[in-house]
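Note that this complex is displayed minus one protein chain, with the remaining chains in position.
Which chain is which? They are A, B and C, in the order written, and residues in each are numbered from 1.
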């Protein structure tokens, strides 16, 4: 990673996510966004670094905490924001909202709000690619909380048994809602767990976008080459509450503050500045560009329309309701 | 294990199971036993050795292949056989049949025909004992096929996380119906898998009743002492088909013959003879005693009654049907 | 139970918490187990404070393993405990359904009556909060299909406070569905409120013109519809089923014998909903009492969409209930 423009690009991606999420929090308070809202603030380096490592023909599966993934994958902020509003112009036509971002063009398959629910799907994606001899990989994101679910076990075994081209990408932010990892896993070494399925596994500093990218690129190329599935554990942290309803009784302010010192964005800004690639003016320009994009996204969402209620039962089945 | 009488007792237990199962096969052909019938022939050393290691206050959970466990646990052959017939005098009042042997007196909790379905229950048994500070253990049997199920994963993690007094007893007979272990597990080292939950795990020669007993006794005492759950893998083999419907297309006659040479009963007879503990006459006497017991069981079952059809909805709920 | 007429102002959530506290205090075999019931304080803050009061053994956070911990609750019940298992929402309960159907509901029968499973499983249910397709299910009617379990749907503060203990004393598995929209319901509750029966439906409003049958989260809307009808001079009787399995048909049919007309309100998807079963029972047991076909107002057969206007259109609303009632009344014999 030597190219200055690329590095600034990474920073810009992270900034887009951060500002987008901050705007969402604001819009949630204003009642524009409803339902559950899970912010990705603090974890931006992961989605950013991973998406840089994938090709357009690859598939991505994510969770309900997926705005960052959607943006980094290239779904326009306009379409994502309109989806948050529930507008017809949203990327899921407004049907899904914050937890169910989908986009066929970028092969972004959600947006799954059942913890662990995407893992078996990912195995199936890999199976299809393998059977069709397509050199594609499927990237499946999930939180460390999902590791306790039976579907984690079943999907990792299937993928390894059948040597499927799947990347299992665990975003270990230490908490599943209020449950700290040592309170949910007898063995908190998640890579060791993954290896028990005979799957290569590697911990990655999830607060360092370049580390994420380097580790992921290597894994992607091995998976694409037919080496079977891999597991990556990104060690990260969410700076905000689990969702907008969470009083955060379960962790110290102190702990949060410690992690904030490792902010993936602030840290990277400092690094680029130290490397002479970025100065205050350039950063301000970046911020301005991002602010413009977000403002445009909000405007787009505001201007969007509501799907006519007559279409309620559309898309239950391909040909009308069943 | 020096006591000659004890050793002959182990042989007798295994013989009881073998002859009982052979009789069941016969009765199945005669149409006396119906439904699915899964025989334990070849695996007798496991149930026999394990049950010797448990106390009456311990709990036992087993699968649909559980006649051997039921007999070894001390449920009278009469009540088990009557259950196979579906008679009112059966240990489950005839409601369960071959796959659902239950007995409150010996704390035998089935007889579960959903693969993996007993594992979470076992964790709950252990949780209750632990919360009540009772020095009991729960022994949960399952086949190696169950290891791929999500419930295996969830139950082992819970038991280890909460340090529950549960013995996870895997009867690895190499096949789940027609599926050989390497076709269902990416990692066929089941002990390694169990250890990934931070649980002590140990392979045991499941064809050697004394080895089973020694390993299980040690594990039971550690579990009872509060050391947390353990996993034991008994390497064994079923000499017969999976059930009475299985054409056995999936394995070589050759392989079966090789394993039969390691018959837990024939091998133990030879050992006891070599040790001068058993001679032909004594063996014949043992066989005669067992034959008598089985004949009595069949007679009991034959003489049993059918539950009146008016009682059909009894025991759906404690107080009549809901 | 208490003779006092004093009341306290409380919420459905607090009433549930009082019931949990009471149960935990009453019997050492009782414990609460589920995702985030402890440190987090419960997703809906129902169990907030109980961890501090009863300790982490008895207010037990679980890993995300629905089948595992529901099965563990069943096992603990078999082994002498009285577990209260919280499945955060019914949306996640499908992951535990095998344990519920093939173990909890079946063990007593399969064992010839030797074993019982006195577990109580609580879960939030229902739509209406813009949580979209995967988080808005109403599965209580679906669960009511299964013999061997009892299904409760507290719709009032009394029932939120009172059903839990009665459920725990039931020797068989009981599932309590708490409509998530009710948690903030506020009102007066008798100061000495305690256990209530779980066998009978309740007439929540008396009337002669027609019978409105409902339960849980739809009770409020149905009562509101009855208000609207009353303004038009139509006296609707409103029945809160309270228990979906076993159904208290006598109470339903007694009302029907008086009104001869019935509308059922139920948030579940229409086909195969609980309302269908009630229509079938009426068909079987009271066909000749009917002056008009029984009508139903149900969830539209669509995964619940996120936008408010579409979600509102997908589940029963007051206007739809009123309309169905008027249509039913317009039939002439």
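By our rule, contacts are C-beta pairs under 8 Å (C-beta built on N, C-alpha and C of every residue); 3 or more make two chains touch, one makes a residue touch a chain.
For clarity, every value in this text was computed on a predicted model and none was experimentally measured.
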item	value
Omitted chain - touching chains that are shown	A, B, C
Candidate in contact with the missing chain, chosen from B:61, B:114 or B:131	B:114
Touch with the omitted chain, as defined above, among C:29, C:145 or C:308	C:145
Of C:12, C:40, C:165 or C:269, the one touching the omitted chain in the full complex	C:269
Which of B:179, B:202 or B:282 contacts the chain that the document leaves out	B:179
Residue, one of B:149, B:208 or B:233, that touches the chain absent here	B:149
Hidden partner interface residues of chain C, rising order	67, 91-92, 94-95, 97-98, 101-102, 105-106, 109-110, 132-134, 137, 141-142, 144-148, 245, 247, 268-269, 271-277, 279-280, 282-284, 287, 290, 292-296, 301-303, 305
Those residues of chain B which, in the complete complex, touch the missing chain	34-36, 86-87, 94-97, 99-100, 112-117, 145-146, 148-150, 176-179, 183-185, 245-247, 249-250, 306-307, 309, 312-313, 316, 321-322
Missing-chain contacts mapped onto chain A	59, 90-96, 100, 102-104, 109-112, 114, 117, 119-129, 131-132, 138, 150-151, 153-155, 157-158, 161, 314-319, 321-322
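To be clear about the criterion, only the chains that are shown with their structure count from here on.
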item	value
Topology of the chain contact graph, where touching chains are joined (line, ring, star, complete, other)	complete
Inter-centroid spacing, chain C versus chain B (mean Cα positions, whole Å)	41
Centre-to-centre distance between chain C and chain A (centres being mean Cα positions), rounded to whole Å	36
Between chain A and chain B, centroid-to-centroid distance (C-alpha), Å	46
Numbers and ranges of chain C residues touching at least 2 other chains	62-63, 65, 67-68
Overlap residues in chain A, where contacts from two or more other chains coincide	148-150, 183-185
